[in-house]
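With one protein chain held back, the other chains of the complex are shown just where they sit.
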Amino acid sequence: MAAFIQFAIDTLSLGSLYALMALGLVIVYGILRLVNFAYGELIMVAGYTLFLLNGSPLPWLAMAAVAVLMAVLTGIATDYVAFRPVREKSVTAVLITSFAFSTLLQNAALLFISPRARLVPVPDIFSQSVHIGGVVTPLRNILTIVVALLLLAGFAVVMKRTVLGIALRAAASKFTMARMLGVPANLIITSAFAISGLLAGVVSLFWLGRIGSVVPGIGLEPLLVSFIATVIGGMRSLVGAVVGGFLLAAIVTGLNYTLPQNLLQFRDAFTFSLVILILLWRPEGLIRGPATGQRT
Amino acid sequence: MFDRKTLLTLVLLLVPVAVLVLGTELSGVRLLDRIATTLCINLILVVGLQVFMGNSGILSFAHIGFMGIGAYASAVLAMPVQMKGMALPDLYPVLKSVQLSPYLAMAAGTAIATLVAAVVSYPLMRLSDAAAVITSFALLVVLHTIMVNWSAVTNGPRTLFGVPRATDLYLAAGAAAAMIAVALFFKESRTGVLLRAVRDDEVAAGAIGAHVSVLRWRGFVLSAAMAGLAGGLWAHFITSFSPSAFYLKETFVILGMLVIGGAGTVSGAVFGAFAVTFAFEGLRASETIINAAQFLPTQIVGLTEIVLACAMIGILILRPRGLLGTAEIGAVIGASRGPAVTAQARQR
Partner (left out) sequence: MLEVRNLQVRYGAIRAVRDVSLTVRRGELVALLGANGAGKSSTLLAIAGALKPAAGTIRLEGEEVTALSPEQMVKRGIAMVPETRDVFPDLTVAENLQLGAFVRRRDRAEVDADRQALFDLFPILAERIDQPAGTLSGGEQQQLVIARAMMSRPKLLLLDEPSLGLAPAIVDKIFDMIVKLRATGVTILLVEQNAGKALRIADRAYVLSLGAIAAEGTADEIASASDLKAIYLGA
């Protein structure tokens, strides 16, 4: 029983981060059909913001808010630098420009801050222990799950009940038609990037809280996670991204528990093999997205 | 098999390679030899990437991973038995006693890279464009993870040393020339033409019987084979390397070369490799001079990558098809008789 609770907490807390991360990626993809390779760098930016604010008299919550804000602004900047100038040209062009922008950001951090790991302030309550059903776990894990649920619920409300949400869903379905009804294209796109940045920003607080430090390449793992969760969930579906995130977390946690010691270092290879199997069975992903009839 | 324009392209593309070899030999400068050999190996990589990316329209990030497979496979097979005892103490007994000639080892490395690509990529070829790109990225990371952790074979994240030297400028240039020909051949082959049809209009191509996944798979496997060959050549040139040589930075550089030259043509791939190499060496030299002269308060590291990134974004904004556009050199030069031909046609 205790083992099951441990597994559940580990999977849910990890899955919360994965799901939020993937959601941020799909929001932009769903509307623009473009993959944002610089997405992982939003975590890097938040991390370095926290590092730079470290030692200031601000309470951690204020520093965290600034870090999230920086992630949102960088997300919007990605649109202006890497997407807007080449959006009309081709899908591949945008993939490459966002990849180039990602390299640019990482090398800027390398150049202007440091190639070495830098400490990030972590609030004390993250490391406090909590007892649940015979299992001891850091409070951070529980907070992750709670915050994620709140964010997901809030996101669902925005999508279903607000004009912005309806406009975003319409734009994801038929972009030009939405414009022909007067929905301002640029506002939609900026909103999508801003929401994407917000989600990544919140994820970064817990992600960095786990590791305690930031390096220029920290964005690679979350980017990869978002990619894989999105692909197995179904590239055009918001629900799919969330499902994919939790499923991926279940696979990773499961492998963590079951792989023998000497194979544990190859865990990512096993994860990927399982992902390939899922894709063999369902190439379009597990959840079907909105219907358009065009090739994704 | 080859029409006139393609033949002309092949000849025109071999000229800079020949000039490179001649120029380097005549100058006698060791440094140039290193740069030229690396350029030839990069040519193979860029042209190999073009084979898949240019014809299928799908971006693949996994390319350099297969270079790594070719490099490690060839290195382990060719390394002298005594060396293996020191460099790879945990190597499996079966492999410990094997020692092939470097040329055989390179061939075997290419074959192994091809085999892995063939098996792993088949399920991935049915994915939609965006999902395929994303998965190729994940594949790169997984290959890298395996290289870093399979210490028995690769010496883990540490440098693998003791690889016998066997690649010289002539071998690299000869291989590059051969691969350029292979790329052009593939482009004009039935598979290549059909693959481009799929790239341009998947539904219509399906209607004429093109089997999308199989076509993409063929392109991908050929591309990986070329990457594996480049890996073997490079391993026996540099003689010691680590997994970090087959990851994001190199992927970025090769992709940059292809994008700047133009992913749609073999000419673009060749041009891009030459252009970026020269620019890089120039930038690196400046970086060294600036750092040595203490011109700026801190040491500059990573400047070259930033410049390359900006160049890539710039090209994609201004000339999205790359500097060379969509026509092979042979087609452009051979078409200089164009207007007369069209006038004749109109008269009829």
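Every chain is named by a letter (A and B) in the order it is written, and numbering of its residues begins at 1.
Here, a contact is a pair of C-beta atoms (placed from the backbone, for glycine too) under 8 Å apart; a residue touches a chain by one contact, two chains touch by 3 or more.
Keep in mind the model is a prediction, meaning the values are calculated, not measured.
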{"item": "Chains shown that the absent chain touches, full complex", "value": "A"}
{"item": "Contact partner of the left-out chain, one of A:86, A:122, A:143 or A:178", "value": "A:178"}
{"item": "Among A:8, A:166 or A:194, residue touching the chain not depicted", "value": "A:166"}
{"item": "Touch residues of subunit A, complete complex, unshown partner", "value": "163, 166-167, 169-170, 173-174, 176-185, 290-291"}
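Operating definition for what follows: only the chains that are shown with their structure count from here on.
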{"item": "Separation of mean Cα positions, subunit B and subunit A [Å, integer]", "value": "31"}
{"item": "Complex interface listing, subunit B residues touching subunit A", "value": "57, 59, 120, 123-124, 126-131, 133-135, 137-139, 141-142, 145-146, 149-150, 202-203, 248, 252, 255-256, 259, 263, 300-303, 305-306, 308-310, 312-313, 316-317, 320"}
{"item": "Touching residues on subunit A, where the partner in the complex is subunit B", "value": "29, 33, 35, 81-82, 85-86, 89-93, 95-97, 99-101, 103-104, 107-108, 110-111, 115, 220, 224, 227-228, 230-231, 235, 265-266, 268-269, 272, 275-276, 279-280, 283-285, 295-296"}
